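One protein chain omitted, others in place.
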Amino acid sequence: MKYSVFSLLKNTLSGHRNWTPAWREPDPKKHYDVIIVGGGGHGLATAYYLARQHGITNVAVLEKSYIGSGNVGRNTTIIRSNYLLPGNEPFYEWSLKLWEGLEQDFNFNAMVSQRGVINLFHSDPQRDAFARRGNSMRMHGVDAELLDRDRLREMVPYLDFDNGRFPIYGGLLQKRGGTVRHDAVAWGFARGADMAGVDIIQNCEVSGFRFDQGKVVGVETSKGFIGASKVGMAAAGHSGQVAEMAGMRLPIESHVLQAFVSEGLKPYINNVVTFGVGHFYISQSDKGGLVFGGDLDGYNSYAQRGNLPMVEHVVEAGIAMMPGLSRIKVLRSWGGVMDMSMDGSPIIDKTHIDGLYINCGWCYGGFKATPASGWCFAHTIANDAPHELNAAFRLNRFATGDMIDESGNGPTPNLH
Amino acid sequence: MPEISKNPKRLSPLENIALPGKYGAINNETPGVILSVCPARSVVSIGARKNMEAKVSAVFKKQYALIAPKPGRSEYTKNLAVHWAGPEQWYVITNSCEEGTLYDKLAKQFSGIASIIDQSHGRVTIKVSGRNACDLMAKGTPVDLHKNAFTKGCCAVTEMAHITVHLAEIADDEFEVSVFRGFAESFWQWLTEMSLEFGYEVK
Amino acid sequence: MRINCPYCGPRPNEEFNVLGDATKTRPDADKATAQDWLDYVYERDNPKGRLEEYWHHASGCRNWLVVKRNTVTHEVYSVVAARDYKKTHPEGVKK
Partner (left out) sequence: MTGYRLASGGLINREKSVSFSFDNKIYSGFEGDTLASALLANGVSLMGRGFKYHRPRGPLTAGSAEPNALVGVGHGARREPNVRATTLEISTGLVTTSQNCWPSLRFDIGAMNQTVSPFLVAGFYYKTFMWPKSFWEKVYEPIIRAAAGLGTASHEADPDRYEKAYAHCEVLVIGAGPSGLMAALTAARAGARVIIVDEGARPGGSLLFEDDDINGVSAHDWTDGIIAELDKNDNVRIFTRTTVFGRFDGNMFGALERVQKHLTEPDQDRPVERTWRIFTKKAVLASGAEERPLVFGDNDRPGIMQASAVRHYVKRYGVSPGKCCVVFTNNSSGYRTAKCLVDYGVKVAAVIDSRSNPPEEDAGGVKVITGAVISKVKGSKTVSGILVTREGDLENIDCDFIAMSGGWNPNVHLACQLGTKPVWDETIAAFVAPETGSDFLSVGAVAGRFSLTECLKDGAEAGAKASKACGHKPKPIEHFETSSDNLFSIEPLWNIEQSTGKAFIDFQNDVTSKDVPLAAREGYRDVELTKRYTTLGMATDQGKLSNINGLAILAGATGRSIAQVGTTTFRPFYTPVSFGALAGANRGQHFRPVRKTPVHNWAQEQGAVFVENGLWLRAQWFPQQGDESWFTAMKREVKNTRENVGVCDVSTLGKIDLQGPDAAEFMNRLYCNGFKLLQVGKARYGLMLREDGIVFDDGTASRLAEDHYFITTTTANAGPVMTHMEFCHQALWPEFDVQFSSVSDQWAQLAVAGPNARKTLQKLIAEDLSNEAFPFMGAQTVTVAGSIKGRLFRISFSGELAYELAVPADYGDSVVRAIMAAGKEFGILPYGLEALSTMRIEKGHVAGGELNGTTTAYDLGLGKMMSTKKDYIGRALAAREAFHRDGRWNVVGLLPVDKTQKIHSGAHILNIETKPSMKNDQGYVTAVAFSPMVGQWIGLALINDGTNRRGDEVEVWDALRDSYVRAKICDPVFYDKEHVKLHA
């Protein structure tokens, strides 16, 4: 059933009794051409593009819990393509382009909202670093503007320009950046993939791989063995665990990142603003809650929750940037487990095993990548070779020294 | 040659900042907290060389009649305070601030068995006392300061207001807090703000 | 989370910084292969469950500690000083 005002009207007349499931709940088939492990944004997008771009529709997405239970359903929803390095920028820009047409494509309103993303800077060296980044973006034809204090003040007058501990010098603005309704991304891709014939199988945990003569032939799951010609891993946060089943060790640690939402408010902040020195970023959801986050808790964790010191740290940074937040109340905090890679950049690649592919290492920036990640991973699986856009996201880049280290923090995952 | 003076004056970073007086919610009562900046002193850190703990302890015993403090402990003699500062590491403090004399003396006494570093100018110490001294410290440190847990003779390296401090309880409800010199002013601002509700006197 | 520093006693995690896997040993410069170095610097077991990792008591005694901890429940099993850990695990932990 196609979603539109008309379908809504029609169903209203019949008391909303005739809506059908947004996606089916099939039993797994015996064999699929491709199995995707992980029903997060990336897994679902991969299945969607496999079907839509490559005509491969005999595909299953296996999710150990409900779809969207991972990071796609718990992030701060920021999308942007303001990257610096050649390995990253074209990829993220492609992702932003896909976002721009996505809802019409998969017929689900994911509330893609290009509200503008502003990165604040607080010193000359920081400005220089942002200028370098902005110029990288412009080289690639991406919008970027360097705002001085006055222009920034016009846009976001309520930042603490003068009295703050770290006076604000200006900001790098990407107008096309913004936010997307997180859950709707999972649901939209699921619906789109389902309509193209993909089986989405929830509560199906992958517990092992089966190989035959160095080639993958299927996966062991909580619903039994399921055969597959090709398997793609997209288990963000648990990539290390899943890869281990294939005997692989990854340049990845699992860390928890917390996010927060405030009570609902009338429109309070229009853009996404990120406060570099304090590690804080904030936007307002369509529902009215201020959605914000900060730094990793810093220790390895598979618990989807964090501790109080980081809560305090994030909130301190928040008030330092926007003093008006002080009397607003924080409603809820939660955590997500992420793959923190050794250079802060992702991996989309083939593995040493025939028919086995991997998509991991998204750190806390993979939400914005969802469409392009699915697009590139689908390409890599379909063609058994990476696309130009993910050519730099190779597993062996650490061996050759081709790290993609945007922050320059080196192999210390909790600093990226 | 221009001479500054034979006895150059040490300038505390809290000079002209920690001004004597009574502040905050005094309400005719005695202040809940009394703050005073310890006058310039000599601070020397001693780090035992490898496998030399016993010898270092022996020197402490022989020269100063005290036991090298165990983790989290301080020892006091009439002229000296010795605080634990890390494994096989101590701060030796004296109120006399004749430049370099403590350092020279210790360097000689511990020669070959410990590394000696003069830290006299690197730290600023504030004394905190009064009936709310504990309450005040508890606004900063996660160390349990209850009588059963932290008493006279205890010390700790910890954090207050994002600043690393060395905290020692020198008498009941009487603390010395040392911070790196550069942080002194910030720390003072925090300390005094946190003292407002108790009423405080700067001496 | 509270880490029972062998020197300072129990302290909350805001006083510490974490570096990660402590079971690895820095390869011997004379014998190590390129792969040994990659293993040491980049690759991680990243266990779900028990993990031994380096914690630095940065706002305390400034000791590096090896904390044995559960990455799912955050339960802390034991804490020893890194220098002592090294004595009992001269070759790291063999897996």
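Residue numbering begins at 1 within each chain, and the chains themselves are lettered A, B and C in the order written.
Keep this in mind: a residue touches a chain if its C-beta (ideal position, glycine included) is under 8 Å from a C-beta of that chain, and two chains touch if they have at least 3 such contacts.
As the structure is a prediction and not an experimental result, all values here were calculated from the model.
Shown chains touched by the undisplayed chain in the intact complex: A, B, C. Among the residues A:57, A:114 or A:229, only A:114 touches the chain that is left out of the figure.
Contact with the chain that does not appear here is found for just one residue of A:40, A:164, A:293 or A:413, A:164.
Residues of subunit B in touch with the missing chain: 1-13, 24-25, 40, 45, 47-50, 89, 99-100, 114-115, 117-123, 135, 138-139, 141-142, 144, 146, 148-149, 161-163, 180-183, 185-187, 189-190, 193-194, 196-197, 199. For subunit A, the residues touching the chain absent from view are 3-5, 7-9, 12, 16-17, 19-25, 65-69, 73, 86, 89-90, 101, 103-104, 107-115, 122-125, 127-136, 138-140, 144-146, 157-158, 160, 163-167, 183-184, 187-188, 202, 262-268, 278, 284, 286-288, 303, 305, 307-308, 311-312, 315-320, 322-334, 399-403, 405, 407-411. Even with one chain removed from view, subunit C keeps its contact list with that chain: residues 1-2, 10, 12-13, 17, 19, 22, 26-27, 29-30, 32, 34, 37, 40-41, 54, 56, 58, 62-64, 73-74, 76, 81-83, 85-87.
Going forward, only the chains that are shown with their structure count from here on.
With centres taken as mean Cα positions, subunit C sits 32 Å from subunit B. Chain centres here are Cα averages; for subunit A and subunit B they lie 49 Å apart. One inter-chain figure worth recording: subunit A and subunit C are separated by 30 Å, centre to centre, where each centre is the mean of the chain's CA atoms.
For subunit B, the set of residues that touch two or more other chains is empty.
In subunit A, no position touches at least two other chains. Listing the residues of subunit C that touch subunit A in their complex gives 1, 12-14, 17-21, 34, 38-39, 41-46, 48, 51, 53, 55, 69, 71-74.
Subunit C makes touch with subunit B in their complex at residues 7-9, 11-12, 14-15, 58-63, 81. Across the complex, subunit A meets subunit C through its residues 238, 240-241, 244, 249-254, 297-303, 307, 309, 313, 342, 398-399, 411-414.
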